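Missing here is one protein chain; the remaining ones are kept as they sit in the complex.
Chain naming follows the written order as A and B, and within any one chain the residues start at number 1.
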Amino acid sequence: MLAVLVRKDLLIEFRSREILISMITFGAAITLLYAFSFRPSPESMLTFAPGLMWMVFLFVSVLALHRSHSLEKEFDAFSMILSAPVERSVLFISKYLSGFIFLVIAQMVLLPLFFLFLQLPLPANLAQMVAVFLLVDLGISAAGSLLSGIVMRVRVNEMLLPLILFPMVTPLLISAVKSTASIMDSQPFNQWKLWFQLIVSFVIVFSLMGYLIYDYVSEE
Amino acid sequence: MESFHSRQSSKVTAGILAVFWVVVLYLVLNETRIDPDQQMAQKIFYYHVPSAWVAGLGYLVVMFAGVLYLTKKDEKWDHLGLAAAELGTLFCALVLITGPIWAKPIWGAPWSWEPRLTTVLIMFLIYIGYFMVRNFGDEGERTRRISAVLGIAAFFNVPIIYVSVKFWAADAQLHPQPAMSQQSPDVFWTFMLSLLVFTLLFVHLLCFRVHILKLRSKVLGMRYDV
Partner (left out) sequence: MLSIQNINKQFAHRPVLRDVSLEIRDGELLGLVGPNGSGKSTLLRIVVRVVSCDGGSISWNGNSILNAGADQRRPLLYLGHEPGFYPPLSAAENLLLIAKLYGLEPSPADVEKNLSEVGLDPARSGPIREFSRGMLQRLALAKTLTIPWKLLLLDEPTTGLDKQGKSMLSQLIETWRKDDRSLLLVSHDEEWLSSHCDRMVQLSNGRIQRSEVDGEKSVQTELMEEA
């Protein structure tokens, strides 16, 4: 059932390409704005880059979440899914995984642009960077899927979602930025292990919460 | 439904609060020692810390009320959750006001990214979102349900927020860390009394607010009684 739901989201996106195109173009636009707004030396750009990077990914995640739920509401497909014999926790996991996949794909395009436009050196330990990015993406997707499920039927939800999501993911954002900065600075894992642990904690807490309580937020 | 203020318990609580508020004020201004470094600025501690305590208590109540609402589906738990959220956020705001008032003469700047204050700020922002959801949602059961979920999610996020902010601004560990057990009796007992007064104030206001929300619910329901 999970595979059916995730495949559905991927197929819809493959057909419409609405989510990925908006994520990538918006992300690229913000990256360009950064490049025009800040022109520090490459050394000091290294200080700001992790923070700027994760802000871009947070912003484009919000876009993806909105678009994903708009598609569910357009012909009321969401009611069809709710009325079908599909466990609500499985529905949450499918949204979680689909969101994660879209974010990863968008990052695969946006990261090279980011490094290129802001003239950043590639980190020595790419494997660590990939691991951190994948985990943080899971965290953003878990929190985003739960919170967008909460606000989807509330008025002005386009404004409400970032208002609620951004404070909630602050610890994830801080940990992501610190980890990324440490990796780009080639620091040994022991020195930034705490941030990694915080990311994992966040992923576990929000994944569990979403799995257990999505049922309560999905019904009208 | 009788008026909240005409109840015997309310009158007694209000009376106790009024008296002890004045007692605490007197003790703070006259009986507690003056810190040699911080002088009078230090005395905000008797209001700042209890405010933070009450804010945390409020959010704890929101979490429990949320769990109880989701499991029992009784509107009274939603009333409790909303009232506690309002009071928690109010006292959060007091922390965010009293903190900078103290910080300006002591640190030279009203704000620094000190972990505890930053955690309070993030919680404050989360609850602004909570109130916006309540405001833009309809008055119905779904809004109560999603508010309960938000309250639970916010609470379980607090330890992660605190740890992350603590190590994020490791250089901003400027917040005083007084060990209460090592304080002189005048400071200790005045602080404990202030804590008690603030807690009692929270409970009193909570009961009052729940009473109003119950009345409001009753009135709204009456519109549709046939």
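Structural remarks
In this text, a contact is a pair of C-beta atoms (placed from the backbone, for glycine too) under 8 Å apart; a residue touches a chain by one contact, two chains touch by 3 or more.
From a predicted model like this one, the values you see are computed outputs, not experimental measurements.
Within the whole complex, touches from the chain that is not shown fall on A, B.
The residue from A:25, A:44, A:79 or A:197 that touches the chain not shown here is A:79. Of the candidate positions B:108, B:140 or B:185, contact with the hidden chain is made by B:140.
Although one chain is not displayed, its contacts with chain A can still be listed: residues 1, 4, 8, 11-12, 15-16, 71, 74-77, 79-88, 219-220.
Although one chain is hidden here, its contacts on chain B can still be listed: residues 73, 138-142, 145, 217, 220-221, 223-224, 226.
Simple rule for what comes next: only the chains that are shown with their structure count from here on.
Note for the complex: chain B touches chain A at residues 70, 122-123, 125-126, 128-130, 132-133, 136-137, 142-143, 145-146, 148-150, 152-154, 156-157, 160-161, 163-165, 167-168. Per the touch definition, chain A reaches chain B in the complex via residues 146-147, 150-151, 153-157, 160, 163-164, 166-168, 170-171, 174-175, 178, 194-195, 198, 201-202, 205-206, 209, 213, 216-217, 219-220.
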